[in-house]
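Every protein chain of the complex appears in place save one, which is left out.
Chain nomenclature is as follows: A, B and C, assigned in order of appearance, with residue numbering initiated at 1 for each chain independently.
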Amino acid sequence: MDTQSYLPVKPGVGMEENFLSLDDILLSHERLPIRTECSFPRLGFLEKSSDSHDIPEGTKMELPLWLSKGLYEKKRRVLSVELPKVYREGWRTVFNADPNVVDLHKMGPYYYGLGSQMLHFDSPENPEIAQTLLQTFIGRFRRNMDSSQNAYNEDTSALVERLDCLEKALFSSGQSGLNSFQSWEKGRASQLTASSLVLNYRKRKINDLQP
Amino acid sequence: MFCEKAMELIRELQRSNEGQLPAFNEDGLRQVLQEMESLYEQNQTDVNEAKSDGRSELIPSIKLRHCCLLRNQRCLTAYLYDRLLRIRALRWEYGSVLPANVRFHMCAEEVQWFSQYKKSLASFMRSLGGGEGLDITQDMKPPKSLYIQVRCLKDHGELEIDDGTVILLKKNSQHFLPRWKCEQLIRQGVLEHVMS
Amino acid sequence: MSDALSDDGSVNQDDSQEDVMTPAELIAKLEEAWLNEKFSPELQENKSEVVECVMEQLTHMEENLQRVKKGDAKASIHRMEIDRIRFVLSSYLRSRLQKLRKFFPHVLEKEKSRGEGDPSLLSPEEFAFAKEYYANTETYLKAVALKRMPPNLQTVDMLKAVPEPCLDSFVFLRVKERQENILVEPETDDQREYVVDLEEGSQHLMRYRTIAPLVSTGAVQLI
């Protein structure tokens, strides 16, 4: 806890977002398929396929997660949210069988984040969704740990490409632990170095000079 | 859809890796504020109509615009706060005087925030240990030896060490200097620590 | 030379107590505080008396070294020790400052709600820093954006916006004084809560929340 360099506000992970986290803002910009359960007068221009003045009740459209969350009400029917495929029963069965074969980046890239956020919408399937998210994380933990620690000295780039955002962040914290240890082993840990920012700005300057 | 401008600001920061500070996007900020103003005005109109004419069917749209207002507020606050975190880190990386190309990317209020932050930090460090003072921007890594071998990466002029000796820091020259005198210069990329 | 550096004057930690610490014990206290601060998710109580005493020791030693001629064999050994202690001290203070900045609204809130006799979380200089940091940041957000927003959107509740420290984080620890019946809360519905005894010298991985009070009493050391 003694680094003075830039550390962004971390994402909330799970059902709560962190207000100031850029990651959470990007996650909550993911679009969800919804169906309006009432009409939205004077906002027809938001729905590109129609040229009516209002968004009528029963319109199927996509809204970002943050807006769906903001409009959704348990008691009053304002809109209903469709569960993205990857959280439905068919895919849940696949995940439960072997979470390691799934390309979570392609299915996500916010598999855990968006899945947790979906629990805000009162679906009867919520307990199963939450359970699958948890079991998927646990099931993939060993592979992710071993590769982030380079346990097998293999090329990990293919594996990293298949990680979801959350796993990627964990992977890089594992890698930085490994790098710190390896640079210590090589006797480099006590070398005083220029700050990465200074180095980056210098690199940029050099690039600027090149035609 | 609303709030797209605000998302652009967020993406712009997310693309700037390793804490680099992109130019302050005054134009983007203004556009978001304009969108907020117009959302607010539309809502004022609809709220008045809903009240006076009893048009409660307007409520869902009012709510939707209000969500967008809050979203814009969040994005702008997060944009500005994240920039502060980046700017704050600069104090440790560059010392108290920022290079011109970094300052150039800051807006006037950020420059003000930074100079107030520097002041707070300085008076904090001065008052440490019952007023004795300690520079905690030094000693970033465990010490290994009193003196270290360094190479100059650029011409930097003269450097006085504590016994009064003056050393000329000329590009490519090598020196054996007290570690604590070099730390900041190494971080700034003036000197390079040569390991034996 | 040896005379100048040989007074191992003990440090009086607190006048109200008869408790006298040797300089070596003082340094050990600083190192404990350093590791605890590094590894705990939340800010620990301030140890400004330790900081002050250590700085006094360093100043005193540096003054003595001024009187020693250049190239003295002992002087360089003393200087190396000073460097090592100053590193721990700076790193400790940096860790605290980092948490202060990360959690400033919550730290100030906790300080505000502190009872009359409770020990202060922050040293006076840290408190001043945190208050200025809060005001500075609030002023900035207002000036650049908030005051240009519609009237009902001109404030952001910093307590809700800035994330709190996560006390449910796990920590590694070593037990310094044996503890009995530490309640471990279950992780799942089908587990039951149970108690563990923490034997002296044993090491554990568990939730910070469970053992937080033991960190402040010094019964466990975070590692």
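We adopt the following convention: contacts are C-beta pairs under 8 Å (C-beta built on N, C-alpha and C of every residue); 3 or more make two chains touch, one makes a residue touch a chain.
We take it that contacts and distances are computed from a predicted model.
Trainee: For the complex's missing chain, which UniProt name, "DNA replication complex GINS protein PSF2", "proteasome endopeptidase complex", "Exosome component 6" or "Ribosomal RNA-processing protein 42"?
Mentor: UniProt lists the chain left out of the view as "DNA replication complex GINS protein PSF2".
Trainee: Which chains here would be touched by the one that got left out?
Mentor: Visible chains that the missing one touches: A, B, C.
Trainee: Kindly state which of the options A:L7, A:M61, A:V160 or A:A189 is in contact with the chain not pictured.
Mentor: That would be A:A189, which touches the missing chain.
Trainee: Can you work out which residue in C:A128, C:A143 or C:M206 touches the chain that's missing from view?
Mentor: That would be C:M206, which touches the missing chain.
Trainee: For chain C, enumerate the residues touching the unshown chain of the complex.
Mentor: 2, 5-8, 23-24, 27, 38-39, 57-58, 61, 73-74, 77-78, 80-82, 84-85, 87, 91, 160, 166, 168-172, 184-188, 191, 196, 202-207, 223
Trainee: Can you list where chain A touches the absent chain?
Mentor: 2, 12-17, 19, 24, 28, 66-67, 69-70, 112, 116, 119-120, 126-127, 130-131, 133-134, 137-138, 141-142, 145-146, 148-149, 151, 166, 169-170, 173-174, 176-178, 180-181, 183-185, 187, 189-190
Trainee: Touching the missing chain, which residues of chain B?
Mentor: Contacting residues on chain B, toward the hidden partner: 67, 70-71, 73-74, 141-142, 145.
As a working rule, only the chains that are shown with their structure count from here on.
Trainee: Considering only which chains touch which, label the overall pattern as line, ring, star, complete or other.
Mentor: Topology of touching chains reads as complete, every chain touching all others.
Trainee: Which chain, with its centre taken as the mean C-alpha position, is closest to the global C-alpha centre?
Mentor: Going by the distance between chain centres and the overall C-alpha centre, it is B.
Trainee: Can you work out the whole-Å distance between the CA centroids of chain A and chain B?
Mentor: Centres of chain A and chain B (C-alpha means) sit 25 Å apart.
Trainee: Any idea how many Å lie between the Cα centroids of chain A and chain C?
Mentor: Spacing between the chain centres: roughly 34 Å.
Trainee: Note the residues in chain C that touch 2 or more other chains, in rising order.
Mentor: 91, 94, 161
Trainee: Please list all residues of chain A that touch 2 or more other chains.
Mentor: 4, 7, 9, 19-21
Trainee: Inside the complex, what are the residues of chain B that reach chain A?
Mentor: 1-3, 7, 10-11, 13-14, 18-20, 42, 46, 57-58, 60-61, 63-64, 66-68, 70-71, 74-75, 77-78, 81-82, 85-86, 88-90, 92-94, 99, 101-102, 137, 140-142, 144, 148, 179, 182-183, 186-189, 192-193, 195
Trainee: Provide the residue numbers of chain C that touch chain B in the complex, in ascending order.
Mentor: 51-52, 54-56, 59, 70, 76, 79-80, 83-84, 86-87, 89-91, 93-94, 97, 101, 124-126, 128-129, 132-133, 136-137, 139-141, 143-146, 148-150, 153, 156, 161
Trainee: Which of the residues in chain A come into contact with chain B in the complex?
Mentor: 4-9, 19-22, 25-26, 29, 38-43, 46, 64, 66-67, 70-71, 78, 187-188, 190-202, 205
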